[in-house]
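With one protein chain withheld, the remaining protein chains of the complex are depicted in position.
Chain naming follows the written order as A and B, and within any one chain the residues start at number 1.
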Amino acid sequence: MTKKPSYVLEAENITINFGGLTAVNDVSLQVPFESIISIIGPNGAGKTTFFNCISGFYACDNGTVFFQERPINGIPTDEIANLGISRTYQNIRLFTNMSVIENVLIGQQPRLRSTCIDTLFQTFRNRREEKQSIQKACNLLDFVGLGAYADDVANNLPYGAQRRLEIARALGNNPHLLLLDEPCAGMNPHETSAMIELINTLRSQLKITIVLIEHDMKVVMNISDSILVLDHGEKIAQGTPDEIQSNQKVIEAYLGSGTENLVEKYSRRKADKGNLD
Amino acid sequence: MDAEKPHHQPSAKQTVKRINWLRWIVGVIAGAYVLYRIIIQIIQPEYGPVYWLGFLNTGLIVGGMYSLIAIGYTLVYGVMLLINFAHGDIMMLGCFAGYFTFEFFNFLKVGESNFLNAYPVPAIILAFLIGASVSAVSGFYLEKIAYRPLRNSHVRLAPLISAVGASIFLETAAQIMFGANKKTYKNPLLLERGTGWNIKMGDGMIVITKTGVFSLIMAVVLMIALYFFVQKTKLGKSIRAVSQDKNTAQLMGINLDRVTSQTFIISGILAGSAGVMWGLHNGLFNHFVGFLPGIKAFTAAVLGGIGNIPGAMAGGMILGIVESVGPAFLGIDFQLKDVIAFTILILVLILKPSGLFGKSSSSVEKV
Partner (left out) sequence: MMKTILSKSSKFGIVAGIILIFCEMINLTSTLAEILEKLFTGGTAAKNAITPFYMGLVVGLIVFFTTINFLRTRNSQKKYSFGQGFFAAVTISIVSGLLISLLNIILGSYLVNGKDVRVYLEALAPDVIRAFLFQTDIQKAVTYYFMSTILGSMAALILFWISQKTNQPAKSVRALTHLKEKIQIGRAFERYPAVKTVLILLLIIAFLLLPLVINAYTISVLGIVLIYAIMGLGLNLIVGLSGQLVFGYVAFFALGAYTFGLLTAPKPFGIEMNFWLALLVSLIVAGIGGFLVGLPIMNLRGDYLAIVTLGFAEIVRILINSNLMADYTGGPQGIKNIGQPIQPSIFEKYFGEPLEDNVWFLYLIIFVFLIVLYAAFRLQYSRTGRSWEAMREDETVAQACGVTTSSYKVLAIVIGAAIAGAAGALYASRNTYTGPSEYAFMVSVNALAVVVVGGMGSIPGTLLGAFIIKGLPELLRDLENYRMVVFGALLIVMMIIRPEGIWPVKRRKLSVAPESIEILKEDLKP
């Protein structure tokens, strides 16, 4: 089977079962280089499960995930991180008792080569690598706007900063593909727009491909090249933000069926708003 | 970050790949050695079949006690995800309580003889009740004092360290209070140690002791009672619900504190009964009595799949039998029977960490 090289990630017919429950059913997704793809869907639609499958937490029961044309099914998570996929988590999971910069240093793990023997004898390689990695960590923290917090304990950061720190940590292993699980959850509008800006810079400046799960439609519609909609584990639509906005199936999934009037109202209001902008 | 997140058991799906080689090598070596020993036993048997039946008899009796203690580990692990390291010492307290009860009845004069021999059945029942309730009460307070404040501790190891602290505390306090010398249980004549029925078979005979039969029956009855209790009663259902999913159970209106306390009480009752049985059957005991049965019962719980109640019952029985049959089977010193038990623990963790009866990927961690 030959794969077109233009995709960073290709998921083919992914199916994941939990006992009798099918969490993800036959979902396929192609992610081109330097694109931003959003996955949306109501709660329990299987978005995070799908993510977990890509990042190696779950093995899928059916289907294949190709990362740069290489199948990555069933590979442990640390090797997936090694390959260049990194992710953030829905409910922030930092190393809470460690300092901010140490969190970012852990993220660089796959790119470091010094062993504990190097450490014990303080070899030249160890010294150089330590210095370089700290410098890189500081650069990353500065990039996400946390330069001032570098030596604080991660637990003491404000909520929004913790989300940014997760991103900085995920950037440590020079990822080709960054998976963001609800990066804007629980943020106020100001923080959200800052996050949108950050995600856009990630792509434009650092050339990283991004797949994200998000509930905030403003974010999704703003930054995505393409949107994948899941409902009850099934793919119900995929397309550009405009296509998705007018897709009847999607609207039904979100608002339930028999709400055509409401939908009409909603889209009219949306259109008015668009005109105003 | 949050103490509530499900600490997963080895989720097989993600770890299978890496451990396979080790599993294969160890499995093949262990399997080959066992096979070799079986062949040896068939070609030139050291012991006649009577001896094997004798070992089986011993194993079943000890296994029953292991099962009772193992259930305590499994219940607590299910509810709190904690290895209750002090569980063996809870059993020790029950053993002491039973001892004092029997001593008291021995002194209590009724007419010519003493209460112990005049009314042996009520004496035994009372001893079990007192032993079980002392263990239950101490289990209840143990949880309240040493574990409950730590439920949301940000140090992950805190409850386990607290458990080891509690274990040391109970053991050494008992040592100072009651002395380190071994004490002897005063059995009523009805259940005198060492007496029983000798069954002649071929060239040898099996001694089936009264205490042994009594312990085994008692253990089986308690286990059946527990099984129905957990399956049928409201509290049993709550315990199972909490072991499945703590958060959801709480949302369904289950009082976590109360269920945890009650779990400790139940496991205390079982451990206390096991303690009294231990004393009745083995006679000698001291403050250290709970240590080895405690670890072995944990092994049994792991063997049956920790968190799995029928698994713990079966695991205890299997461990008891293997431990008593093992030295003869492997042709080693009987001194080394404890080594066999711990080797089994290590082998189980390598070969099938989810236990003999555990589902291979029972819970996958939510991310």
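Here is the rule we use: a residue touches a chain if its C-beta (ideal position, glycine included) is under 8 Å from a C-beta of that chain, and two chains touch if they have at least 3 such contacts.
Note that the structure is predicted; figures quoted are calculated from it, not measured.
J.: Where the complex has a chain not shown, which of A:I101, A:I199 or A:I227 is the residue touching it?
T.: Hidden-chain contact among the options goes to A:I101.
J.: Based on the whole complex, identify which of B:L93, B:L150 or B:I254 touches the chain you can't see.
T.: Reading the full complex, the residue touching the unseen chain is B:L150.
J.: Touching the hidden chain in the full complex, which residues of chain B are there? Just list them.
T.: 1, 7-10, 15, 18-19, 22, 83, 85, 100, 103, 145-146, 149-150, 153-162, 164-173, 176-181, 291-292, 295, 298-299, 302, 332-333, 335-336, 338-339, 341-343, 345-346, 349-350, 353, 365, 367
J.: Suppose we count only contacts with the excluded chain; which residues of chain A make the list?
T.: Against the left-out chain, chain A lists 55-57, 76-78, 80-82, 84, 86-87, 89, 93-99, 101-102, 105-107, 109-110, 112, 114-116, 119-120, 122, 126, 129-130, 133-143, 147, 150-151, 153, 169, 171-176, 205-208.
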